[in-house]
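Apart from one protein chain that is not included, each protein chain of the complex appears where it belongs.
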Amino acid sequence: MDPLLNLRELGLTLPAAPRPAGNYAAAVLSGGWLHLSGQFPFLDGRLAYTGRVGAELTEQDGYQAARLAALNVLAQIHAVMGGFDRLERLVRVEGHVAAAPGWFGAPKVLDGASDLLVQVLGPRGGHVRSAFTPASLPLNSAVELVVIAAVRES
Amino acid sequence: MDPLLNLRELGLTLPAAPRPAGNYAAAVLSGGWLHLSGQFPFLDGRLAYTGRVGAELTEQDGYQAARLAALNVLAQIHAVMGGFDRLERLVRVEGHVAAAPGWFGAPKVLDGASDLLVQVLGPRGGHVRSAFTPASLPLNSAVELVVIAAVRES
Partner (left out) sequence: MDPLLNLRELGLTLPAAPRPAGNYAAAVLSGGWLHLSGQFPFLDGRLAYTGRVGAELTEQDGYQAARLAALNVLAQIHAVMGGFDRLERLVRVEGHVAAAPGWFGAPKVLDGASDLLVQVLGPRGGHVRSAFTPASLPLNSAVELVVIAAVRES
């Protein structure tokens, strides 16, 4: 199961891994764990989805935003690990969805991330998830994903 | 110190572990760590506490919601580890409490979770905690807990 081939079959290509927005690292590898910085629905250097699901954005927009943020997760893993060979498995995905008052459907939106990660990585893409619906996210992003993975360091 | 006996002495029984709300796993075990998905105050398949502390709910409601979510944490650990024998210790509890504007008492509410975890697991139940007070949580839940534990894998 080749993740890059799976991406191609979905009509997707791996973007350049987004750069940190401040004085921190995009990824840190330590003790067999890969920690990634928060990932957003960036496309070609700009946020493709801003605003809140349930107000400025529909649930379908949110699903696509989560999927795009997950594509950037894959790009970060590929960039720091030099490919997917040394990825043992994803472990945790925390999904934050900017939500209008009264909108509570985060699980459906975050399946946009989970579906892509499993489609591309196969069994290695499985993960626990926790969903959050803050009133807003940095940069007015619609979605933010925080991912931890288990890796072989050499 | 038998966690199941402790539960019984508190008049509690372990519920069935809640199932994931989307395309993810309830728990992932990797490298001696057990990661759990976000746990909510589910009781018999439905959310028992919805709304915000400081508005629809009192602090005492919030305490009970946190305690119920922690009971589901225990159910998840028991389900995935086949009991509590291979649980070394809890490590982290992140507690999210849906909060009305101007209400800031999350630590008291989250003691509902911490108290139960320590009562049931004893010294193995100790943990670091971080508290958050978002405007809302998925499914309009009052509380969400994210837990990481150290375990023996075999």
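To keep things simple, chains are lettered A and B as they appear, and every chain counts its residues starting from 1.
What we mean here is this: contacts are C-beta pairs under 8 Å (C-beta built on N, C-alpha and C of every residue); 3 or more make two chains touch, one makes a residue touch a chain.
These numbers come from a predicted model, not from an experiment.
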item	value
Of A:P3, A:P18, A:G38 or A:G125, the one touching the omitted chain in the full complex	A:G38
Touching the absent chain when the full complex is considered, from B:L68, B:A106, B:V120 or B:A142	B:A106
Contacts of chain A with the absent chain, listed as residue ranges	20-28, 30-31, 33, 35-38, 96, 134-140, 144, 146
Residues from chain B at the interface with the omitted partner, ascending	32-33, 88-89, 91-94, 99, 101, 104-108, 110-111, 114-115, 118, 126-135, 148, 150
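The working rule: only the chains that are shown with their structure count from here on.
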item	value
Length of the line joining the C-alpha centres of chain A and chain B, rounded to whole Å	25
